[in-house]
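Of the protein chains in this complex, all but one are displayed in their positions.
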């Protein structure tokens, strides 16, 4: 019998890590402050005590190094799960991620591969210092050979992280830190993974399709709830795996509703919303009864925290956009 | 009286560098092998001889360093023009480009700024080794605070590079190496810059809009020429400044033609084509008489050179796509 | 392996351990130094109080690095350029950053980096070790222009592990740049102790890889710090190239207000470190030298208390920036596609808009 745990998203990450590390000796964790300290957000709390120094490694401060080490380890059969302390510090690791992790299997025609997970908290809304609030997931989603996964609830964090760890290819697992602790859910630690590469339809509706991921799912669901009180039925899709993208689910929904609003926190220009909109415009143009709207962050630098709320879309913005899209004739 | 030079794109770059360096003492060049060797493609040939060691600096091998140095210099009033030997090696420099060059002005509310240019050859088609053929311009175009410019002819290389050097903000200048030497044009070295942030309409037409940039402009123009023999009039737009994007020119053209094909060598998923398609789908949906088509590289890693031609779109692909778009009713 | 003898003039009790430099016989510099060290500490106390009461954001305390910050601040000329990391508020204040704007930065407001008084000094840098390279760029500009100026840049012990730092030492060596690298070796990088950062005997050894001089200095001893920084600056001014100074200190605070250091380090270690702290050491020496007494101490504390309180008040009454400031400093000129977004941001922030906030 497995126990039920009432956990927040952050604890769900911890639960999934512990659960899988018990089953698979090849899993090792590495990153800055993940050991004794249990991570600056405590995502790896207690794991050093349970699994010891050899499986939970505090590294010196160097993200390029963390990625490079992970690549080396993964080719030899270990399953590294690296933490980048904040997504704003992932840039030094990009050369390794783009040139090696994403290419090893292809480059060696399958002789070597890089089954690894790189976890990083991302997104704004917690009044953190500069570079602690970015949403640059689109940069990673553009790279062939990577998978990029973003959970939006404790349940999906648990299931998707297990899916990411078991995946034979490199997965970037981005954790929306704004909702790290906001919601608790009952989770059974049953080791059941959720599939990567699939959207989750969180709410069915016939009037309009709302597509989002990560922390913005919260506002998207609130908007859908409020709109339902006005008789508007929104279909809410959590993209979850932003790469590879499950376009089928989105297209099917748009075929049904004829209207699409995409919501994301990242800057609008070349955010993932662009790809979703382009794909729909390419494959389902005739199904559209209104222009595709994107509710997104501005094309400017995420401001320091005193103004960060002005940058990020909120529930009202989504409602406004939905109303506008519905009014279009 | 200024002299006319018959130059290829590569020589146009050299001409613009020399021309502006003569006028502006603050301009310095730095990069790997740009000095005595004049650059692996010879873009900086003879400049070391003319301007000396202090203005043409061979650096040790480290791209993060090249970008970091450039940032430091530019804040103090120098105008560094850095060369990254191939765009495939720009990744170590991204932290500096994204976190500092693109943000310095904003971060200091205008007290400091980073007027610098980072040049890099990019794109496939010259049978080069791995990592010498990528087109990851979309990564840079997603970053607020940068400008990203791509010439597609000797004339535009000369004019746009002058524009980039004189720009008060950081500009990434990507040179399509496949057409480095393919075409010669007569250029008057008159120091006249072309504006950044503007598309160039290379050919007017009423039937369909073709949007492209860089080396693919060659195939796009060929396709337009061949199609014109069948009586199809293509409007060809060279985006040139992929960030900030001149959406007005594109939208105006689509309003006229009602049909749009976007052509790029980079992977399709989240390539710049996605943003262009999304913008059109958002702002000009009702003008569209057919779905927006993207003729682009596959969502896979650019293969080693023996197969690179299979990856890149060609003239026939563009013609096919245009015909398909025109047939749509 | 190399070993450098650590440079020290005062022991933890403020007693000289060797013949002091000539300038120590006059109180001038020492008094200024003490003034700013006390100011630094009071700034720190106030900042933490503001954070704890929800009036400021996450804050990186400089408790324990006052001697480093202040000696660097005092040794630099206004012509020099400072390229700081995120723990150099005291140095920044000495160089002209208004105290209220130092608070403002930690309050999450870009105007904290904007003061014209900061001249060409760099703003705080959060991405670790990147500043080391920027400093080399700044120094290159000085060198290209044949100026007799220098650049000083600071970094933590953790930061020395990141490639950028080593790339910076290297280019400074090859190009013989007028730059001084100062490592604030406070023994901890958040929860990671110095010995887990590197197997190098001393952080000053990093200099060997770049063929530049490196030295280890007692970072709790302002006299040693001044000597080291002055001579490094002198070398830079004279075209003799870069210097690496490892200043050995201890992070007496949590990493930031978001951290809880008791989770990973022992109380004993902390208590012991307090024995070596820089302010007491200098005060003892000044008392010993009869430059200082309890009356002066009280007067100073009160003076600075007022200064800090005033700055905090100024900070707290500073209104938020207009929402369009998000756009207005991105480029020198606003690109067309941002005009629409800027207008929209203004509308959203207005009464009735989706982002309207009472009282802004």
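When the chains are written out, they are named A, B and C in that same order, and each has its own residue count from 1.
The definition used in the following text is that a residue touches a chain if its C-beta (ideal position, glycine included) is under 8 Å from a C-beta of that chain, and two chains touch if they have at least 3 such contacts.
Worth saying up front: this structure is predicted, and the values here are computed from it rather than measured.
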Displayed chains contacted by the hidden chain, counting the whole assembly: A, B, C
Option touching the unshown chain, where A:40, A:65, A:90 or A:194 are the choices: A:65
Residue of C:6, C:20, C:174 or C:334 in touch with the missing chain, whole complex considered: C:174
Absent-chain interface as seen on subunit C, which is shown: 1-2, 161-164, 166-167, 170, 173-174, 176, 195-201, 205-212
Residues of subunit B in contact with the chain not shown: 32-33, 35-38, 40, 58-65, 88-89, 91-92, 127-132, 269, 298-301, 303-311, 314, 316-317, 320
Positions on subunit A contacted by the hidden chain, ascending: 28, 54-55, 57, 59-60, 62, 64-65, 67-78, 80, 95-96, 99-100, 104-113, 144-145, 147, 168-169, 197, 244-248
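Throughout what follows, only the chains that are shown with their structure count from here on.
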Farthest-lying chain, centroid of Cα atoms versus that of subunit A: C
Most central chain, judged by mean C-alpha position against the global CA mean: A
Between subunit C and subunit A, distance of the C-alpha-averaged centres to the nearest whole Å: 36
Subunit B, residues touching no fewer than two other chains: 64, 95, 99, 106-107, 144-145, 245
Subunit C residues counted as touching two or more neighbouring chains: 110, 126-127, 163-164, 325, 330, 337-338
